[in-house]
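All protein chains but one are shown in place.
Right, chain A next:
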Amino acid sequence: MIPILPEVLVEYQSEIWESIVESSIMVGFSVLAALLVGLPIGTFLFLCRKGQLLENRLVFSSLNLLVNIIRSFPFLLLVIFMIPFTRFVMGTAIGTAAATLPMMVIAIAHYSRLVEQSLLDVPKGVIQAAVSMGASVKDIIFKFLYVESRSALVLSMTTSTISFISYSTIMGVVGGGGIGDFAIRYGYLQYRTDLMVYIIIIIVIFVQIIQYSGITLARKIDKR
């Protein structure tokens, strides 16, 4: 370990690394779920809105309600509420892998809402021009909507990822581990306040890196 690190971090370095890996798994899969499922759902929500290409009141209302319900759940209660489902899908409700499932569910709901809002900022005229060119819905999504809203989508993902890190800190309740759980178990519960403070600093540094990277990328790709 680097010699300038505080002694307590050196002492717990293997546990800290392990918890960082656990957090990375939970956050990583959440990001993946947000991208692979949340992005299409958010896009579909947008397209089903009144006045949009696939306007459908029933589909929009249902999907909108579902996203709202998931986002309304206090996250800890969602994790507990989902235990039977998690056990059914993952075979167990305990451990990092099992903890990832509720994380993915909240990630999908969270990001889909942000995607929908980002797409609302695309000028209606651009969509109208696309339709007048004979673009299909797929063309409109990939050649217009995502292109025009790409910096907003990146910023939304940045915000979401930081929220996922926050959510992951309470996954200790189902044995999910992670850096937040480490801070609670080894820092708070064992009266090692210094260790807890150092872990918080590590989390803050991670969040800063993600925020800075997100803003930099969003700025770089925004040509409007």
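The rule is simple: a residue touches a chain if its C-beta (ideal position, glycine included) is under 8 Å from a C-beta of that chain, and two chains touch if they have at least 3 such contacts; residues count from 1.
In this text, contacts and distances are computed from a predicted model.
UniProt records the chain missing from this view under the protein name "ATP-binding cassette domain-containing protein", selected from "ATP-binding cassette domain-containing protein", "2-hydroxy-3-oxopropionate reductase", "ABC transporter permease" or "Acyl-CoA dehydrogenase". The residue from A:54, A:69, A:133 or A:201 that touches the chain not shown here is A:133. Within the full complex, the residue among A:15, A:55 or A:222 touching the omitted chain is A:222. Contacts to the hidden chain, counted on chain A, fall at residues 123, 125-126, 128-136, 139, 143-144, 147-148, 150-151, 221-224.
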